[in-house]
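What you see is the complex with one protein chain gone and the rest in place.
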Amino acid sequence: MSQEGLLRPGIAQLRVLDMDEAVKHYVEYLGLEFVSKEDDGRVYLRAYDEFHRHSVVLREADQAGLDFFAFKADGQEAVDGFRKRIEDFGYTVDDVPAGEMPGTGARIGFTVASGHRIELYADMDLSEDAPETNSPMIWKTMPRGMRAQRMDHCLLYGPNIEEVEKFFTEVLDFHVPERVDMPDGAFAIWMTVSNKAHDIAFVKHDEPGKLHHLAFFLQDWNDIGHAADIMTHYDISRDLGPTRHGITRGQTIYFFDPSGNRNEVFSGGYTAYKDHPTRVWDHNSVGRGIFYYERQLNDAFLSVVT
Amino acid sequence: MSQEGLLRPGIAQLRVLDMDEAVKHYVEYLGLEFVSKEDDGRVYLRAYDEFHRHSVVLREADQAGLDFFAFKADGQEAVDGFRKRIEDFGYTVDDVPAGEMPGTGARIGFTVASGHRIELYADMDLSEDAPETNSPMIWKTMPRGMRAQRMDHCLLYGPNIEEVEKFFTEVLDFHVPERVDMPDGAFAIWMTVSNKAHDIAFVKHDEPGKLHHLAFFLQDWNDIGHAADIMTHYDISRDLGPTRHGITRGQTIYFFDPSGNRNEVFSGGYTAYKDHPTRVWDHNSVGRGIFYYERQLNDAFLSVVT
Amino acid sequence: MSQEGLLRPGIAQLRVLDMDEAVKHYVEYLGLEFVSKEDDGRVYLRAYDEFHRHSVVLREADQAGLDFFAFKADGQEAVDGFRKRIEDFGYTVDDVPAGEMPGTGARIGFTVASGHRIELYADMDLSEDAPETNSPMIWKTMPRGMRAQRMDHCLLYGPNIEEVEKFFTEVLDFHVPERVDMPDGAFAIWMTVSNKAHDIAFVKHDEPGKLHHLAFFLQDWNDIGHAADIMTHYDISRDLGPTRHGITRGQTIYFFDPSGNRNEVFSGGYTAYKDHPTRVWDHNSVGRGIFYYERQLNDAFLSVVT
Partner (left out) sequence: MSQEGLLRPGIAQLRVLDMDEAVKHYVEYLGLEFVSKEDDGRVYLRAYDEFHRHSVVLREADQAGLDFFAFKADGQEAVDGFRKRIEDFGYTVDDVPAGEMPGTGARIGFTVASGHRIELYADMDLSEDAPETNSPMIWKTMPRGMRAQRMDHCLLYGPNIEEVEKFFTEVLDFHVPERVDMPDGAFAIWMTVSNKAHDIAFVKHDEPGKLHHLAFFLQDWNDIGHAADIMTHYDISRDLGPTRHGITRGQTIYFFDPSGNRNEVFSGGYTAYKDHPTRVWDHNSVGRGIFYYERQLNDAFLSVVT
């Protein structure tokens, strides 16, 4: 009991067009730690406040986007249980052997109705540079750049999000803190497997498998302002913000990595419990739901994805 | 799966010496909502960002302290399951019928080895004044006073905390993000049933059943400063802070209600997962663990309890 | 010596289309104190941290805008000295007798080359509700609304700003912390008579006598975020922000009162001394100078004035 099964987003594998530029962006500007570059060219990164070996994996490719988003489970038994439930739901599950990523155990993968690959795994080594656990300082070395504390969640664009919601809630045991309902059905859903306000979110979109943004958690609104200072200083392409989301109440900036993948840095947001009612937004208020201060969507929100 | 069984601290029933003074303190200064005063004289309070009817209950008595601390479960079935496990552990469980508190279902109660009464329950009405769920504003009315968002956790003093830890982890499914180990054994333990850094904590103490503090969550370090401004303005007795805890990394102030019960307002703190290692503090660093900036305990920390 | 002559912006008289709506905006939302409404219909307001009787005066009229902006001098002798220097510069000076505003001494007025009326005065009563001076609390009553601490500066639009600069620096003893130079000359100038980063600013514009915004000082970036929360809550028309200015480095939001007068709330900004070099922006960087995060002007910046 307590939190059982899936724990949290554990790995996001991103496609980037130029690895050197991408590493500079995520390490120098966002403030992630460089963990390793492996023979296949993939680069492994970790936020300073994460305990496990890596959380963001960069793969050089011709097209930007998200290869997959993986959730860490609390044991292999849980992963095996999910495999059965996923197959019972009708999805095909494939296996990724232990060691496909350094320090990482076996993973299972499958594609949900929105066209995104999701993976589950139970084992990853603790980082050699993990936060201290013996009479620790609050940080080992002073956080750098935008001071990202952890890879937090992603927002994905694709079709069939009602089925996606059904799958995540019935098979993977997520709950739904927030949703946007349009006259013709669900437009967007925010889901969590913990009591963070969101671990993953989906927006309805014709083209499958698209990434809207990958988000990183900052300490507070002051660090959001500091992140904005850094974006201008290093001429990082900014989409919108500093602002607040009505949905989740997070304080936020959207911006882009050099390959065009949208990033988010955010802080705040409420603590979600599954006995809290779902917050529901209608088509008249969706603009305020997404961008609380602007009270309307910008063009990029609905169209720019990778 | 996901979070199952117990969800969070749901009710703290405090003994206060003078009800009017206590209400003024918790409503005007701390910023809780007054929910109701019932025929038996108990007063029910709720933080503005909580969904359910009440979280803090005040009872006038000759001696200050904590009557009990109750956790909300995700269903009656879970409560029934815990009853069996608690009895199997060897504790006596008693029943509090639905309606003993307004809007609140049946509770079960028992006394742990530190001498504290703990209760579990599954049902409480949603507040008529709960946070909005239809295209909500981030708050309905501007937060007042110290802007307490929720009743968050308590720290309790009593003997036999090794047994307490065993009970909470093995029977109630808590995990232990932080502990202080002295040469003669555990001195203090911080435990959570969710991924908040702590839902309840215990410090070893000769006298059983004592309350060290009841804590309320604020938005950020700026609200901690604002709370300190309010304490001086209204001449509220302050113990220590603004400072930071090394343990949990929370930013904090300790102060007292008019009956001498210690309150805490705090912000920040990390997100705890059960696959994170426990942080362990030794006797040389416990001062920094408790008060990160002062790097030593004050006299009151070990001696002033109710 | 030390600061001699003019001290600071002291009075801004605004034209508003509907007095009741305007009072609601400036008192409830911005957080100014209502001082009085006089027989001629003018309403006098004061920020909670100002010592003197009033700083913002509202006058109902058919067209929004700024009647005049007045600077407080350190004595009548200084005002008399300025009168001579102004007349020597070639401007006509008129007199406003003591008592034309309650609690306010004689003023002199004149029109600068941009078409704006500027006034100087030496005497105003201290507010009966001024900040405490005997063992004071940091505030008497908790700041309300957006928590505006003081009326701070204005930005005005009009022609001939080179002459305006010459007049303010040579006759009124201002200095120029920042300017924007275009290939065809000065586009904008920020001037101060103290060591605030700006007490008044001008942007070149064909139409004379226009108001771009009247600005109010907030404590910090957190209060800027809080002000944005309030703007959405009360559906106040927002222009842009939260963002930062490159010029002055202030953290800022532009928004509108119900009559269409632009307001600014801002925090931060450096301390300016007259032995600091002027910061100069060119036409390639003016966007970043005005809106540091957006790095470009919005349409409203150049066109929406009252």
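Labels for the chains are A, B and C, by order of writing; each one numbers its residues from 1.
Rule of thumb we're sticking to: contacts are C-beta pairs under 8 Å (C-beta built on N, C-alpha and C of every residue); 3 or more make two chains touch, one makes a residue touch a chain.
Remember, predicted model here, so these are calculated numbers, not experimental data.
Note that of C:4, C:38, C:80 or C:207, the residue touching the chain absent from this view is C:4. Within the full complex, the residue among C:111, C:195, C:237 or C:298 touching the omitted chain is C:195. Interface residues of chain C facing the missing partner chain: 1-8, 49, 51-52, 72, 74, 78, 126, 130, 132-138, 150, 173-175, 193-196, 219-221, 244, 246, 249, 268, 270-271, 273-282, 284-285, 288-289, 292. Contact residues of chain B toward the unshown chain are 221-222, 225, 228-229, 231-232, 238, 241-244, 246, 251, 288, 292-295. Of the residues in chain A, those that touch the hidden partner chain are 137-139, 142, 220, 222, 229-230, 232-233.
Definition applied: only the chains that are shown with their structure count from here on.
Averaging Cα coordinates per chain places chain B and chain C 48 Å apart. One simple way to say how far apart two chains are is to compare their mean CA positions; for chain A and chain B this gives 31 Å. The mean-CA centres of chain A and chain C are about 44 angstrom from one another, to the nearest whole unit. The set of chain B residues touching two or more other chains comprises 137-138, 220, 222.
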